[in-house]
Structures are given as C-alpha cells and as structure tokens.
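The complex is shown incomplete by one protein chain, all other protein chains being positioned as in the whole.
Showing subunit A:
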Amino acid sequence: MKTAIAERIEDKLYQNRYLVDAGRPHITVRPHRSPSLNLLALTRVCPAKCYELNETGQVEVTADGCMECGTCRVLCEANGDVEWSYPRGGFGVLFKFG
C-alpha cells in the first residue's frame, strides 16, 4: 500500500472541461527580475499548476488549466505581482459536477 505513485496534475486537469479564450489570458504576471516569495509560492500552491519557473528564474503563468479559484489573486494581486480578471462570459473552466 505504501508504494505511492504520484499522479500527474496534467492527468487530473485532463478530466475537466475548458473553453480556452485563445490569446486572451485572464491572468498575467508582472514582468520581474526575481520573483517575490508569494509569487514563487504559486509554483507549488496553485492547484492547477499554472505557474512555473522559467530557465532564467522568473515565474510564468499559463492560465489554460486555471480553475478560477483565486488563490493566486489572494496571494499576489495586492502587491501587483499578478493581474487578475475573470475570463469572458462562457470561457474558462466549465464544471460538469462542481
């Protein structure tokens, strides 16, 4: 029972329905030289793993798998690290069960 096989987040998100608003991401990260602690935390805390460190040490967001929970907004909007809005009507995650 103790041989735990880590599930990939990509496989989890694959279960969900999304209507991606191509070319209009609803979250953007402010350009930065090195990320703040909260921004860095998002690379681990975001439940959809939308945030990742690039090769040069900056945090990037790919909002396609976003579940619109708002965790990154709560942690990073106040200091301007991220700019957050909801996707346009009808776009984004579409929960079948919720």
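Convention: a residue touches a chain if its C-beta (ideal position, glycine included) is under 8 Å from a C-beta of that chain, and two chains touch if they have at least 3 such contacts; residues count from 1.
Methods note: contacts and distances are computed from a predicted model.
> So one subunit is absent here. Using its UniProt record, which name fits best from "Protein FixC", "dihydrouracil dehydrogenase (NAD(+))", "Substrate-binding domain-containing protein" or "ABC transporter permease subunit"?
UniProt lists the chain left out of the view as "Protein FixC".
> Mind pulling the subunit A residues that touch the left-out chain?
Its contact residues with the unshown chain are 1, 4, 6-7, 9, 12-13, 15-16, 19, 37-38, 41, 44-45, 47-49, 67-71, 73-75, 77-78, 84-90, 92-98.
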